[in-house]
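Excluded from the complex is one protein chain; the other protein chains are retained at their positions.
Right after this comes subunit A.
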């Protein structure tokens, strides 16, 4: 399908097959505000589009016209909508239409209409389209690993059409390439919670915790795995506070020098608020990070109670994570005394 031919550049008024149609001009009223200075070819194409749209003419020539309108403005949702109506009426080959939209998508990977059109097509084609759609999103993601539309589409494909088999492995590959890719972590969460091939969150938790801990230790400043780790215990704080892997991890990070401690401290703070009984080592590790001045206050210094440990952590964070000083002060005020 090679539609960048000269033939394509002929405007409707120059084509004999359109001679029976009266173009319908845009009516913005007598005093349009913020008018767009349309180029003549745009205005004319849209005038003819308006005419066929109003007449609800679902013909091959109308289909062609929607293509020209799309080239001029792929964001016009009315044109895409009408194109879909024509495709249905004419019982067009939808695989070919996928070829078409793939081409348009090359330069418009963040266009909502294109992705929506793809979803509509894939839904009509059914499970057979799964492989192609996964391949397509993979291609987009190889150029833009965090493209929101691509990820949404991919998730929709998996849930509606299937194809889960290699998804976890795919996710792992992306994380190997970029352990900071939060979209890949998000996808991983999606897979372990939703995949019919896996056992669900609780069944997967053990192995996932191991995976996540390794990622954190490699880059403790990476926020993504910290949030992921917390997510593994969503709605189950008891398991979270009792899992030795979690507190061990925090201790490890807190006792490493030259390391970002913010997420470890934040995690311990949350664990405490859910009832964690901190070990002596954990208390000591936090105390070590405490700025010297607050050691004058024996109550904070000893961290003899869970609450004063929380207090100490907030104090440390007010300095170590100064951008969020207001947040940590507020967290401190929320601690149960």
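Rule of thumb we're sticking to: a contact is a pair of C-beta atoms (placed from the backbone, for glycine too) under 8 Å apart; a residue touches a chain by one contact, two chains touch by 3 or more; residues count from 1.
FYI, contacts and distances are computed from a predicted model.
A.B. asks: According to UniProt, what is the chain that's been left out of this complex called? Choose from "Serine/threonine-protein phosphatase 2A 55 kDa regulatory subunit B", "Dimethylarginine dimethylaminohydrolase 1", "Prenyltransferase alpha-alpha toroid domain-containing protein" or "Aminomethyltransferase".
C.D. replies: Answer from the UniProt record of the missing subunit chain: "Prenyltransferase alpha-alpha toroid domain-containing protein".
A.B. asks: Any idea which of A:12, A:220, A:278 or A:310 touches the chain not displayed?
C.D. replies: Touches the omitted chain: A:220.
A.B. asks: Which of these touches the unseen chain: A:21, A:101 or A:253?
C.D. replies: That would be A:253, which touches the missing chain.
A.B. asks: If I consider the whole complex, including the chain that's not displayed, which of A:36, A:55, A:90 or A:203 touches that chain?
C.D. replies: Of these options, the touching residue for the absent chain is A:36.
A.B. asks: Pick out the residues on subunit A that sit against the missing chain.
C.D. replies: Output for subunit A: 28, 32-39, 42, 46, 72-79, 81, 112-113, 116, 119-120, 123, 145-146, 148, 151-152, 155-156, 159, 177-183, 186, 189-190, 194, 214, 217-224, 227-228, 230-231, 234, 252-253, 256, 258-260, 266, 323-327, 329-330.
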